[in-house]
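The complex appears here without one of its protein chains, the remainder shown in place.
Moving on, here comes chain A:
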Amino acid sequence: MNPTIMRLTARALLGRRRVLLLLPMPLLLIGMTVIGVTSGASDDEWGPPVLGNLGLSVILPLTALVVASSVLGLEIDDGTITHLLTKPLPRREIILSKLAVAWAVTSAATAVPLALAALIAGSGALAVGMVVGATFASLAYCSLFLALSLLTKRPVAVGLVYIMLWENLLVGFVAGARVFSVRQHATAIADGIGGTPLLSASVSVATALIVSAVFVVVGVVGATRRLGSFALTGEAS
């Protein structure tokens, strides 16, 4: 980890207007939770759609996508990446520093509103579960999306395809696809700790932990290798 890279990354990320995109989603989640609690519907009726389908399946991955595709992607887009590349730094150090910032920002932006929603729903245990689940899943998502920002020129598009097609569509048809869905990992961990009818998990906690960890390793190793042979293109004139 490199404190200078982390500080610069955090300033670049939080200093942009893009970060405001992260605000409406948590507000929506809290609003929906309040409606759910006051509507008189039972916990297992409103809980999974709001906390699961909105909170863990949309807000969490979208936040991770916006953040993780920016920490390195913006520098690649505007060419300032050369300043970082022409330093005698191990490429792993650059990737890990970027990932740490993305992880911290994503966790803060998702775990806090999810925990608040769980508290509003009246479950302290689920609030803890949400914090742990969101934090853990943030790391897996950020590793994947950070690697994507190096592997493709359109990380946001590819990331959206994963979130929408794989996690939200394919998982409904093909049961095995669940195992490779970070959203399911987050749900399993949060539900495992919370133990409430507000969430319903479909994979075991052990599977969630193992597969998420694999995603993190694959993401970090892939991103490090890609950065190690990163070639400047598009300005060969």
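Some points to look at:
In this text, a residue touches a chain if its C-beta (ideal position, glycine included) is under 8 Å from a C-beta of that chain, and two chains touch if they have at least 3 such contacts; residues count from 1.
As a working rule, contacts and distances are computed from a predicted model.
When the listed names "ABC-2 type transport system ATP-binding protein", "ATP synthase subunit a", "Na(+) H(+) antiporter subunit C" or "hydrogenase (acceptor)" are checked against UniProt, the chain not shown comes out as "ABC-2 type transport system ATP-binding protein". Residue A:T80 is the one among A:S39, A:N53 or A:T80 that touches the chain not shown.
As for the chain not pictured, it touches chain A at residues 2, 4-5, 8, 11-12, 15, 78-80, 82-91, 228-233, 235-237.
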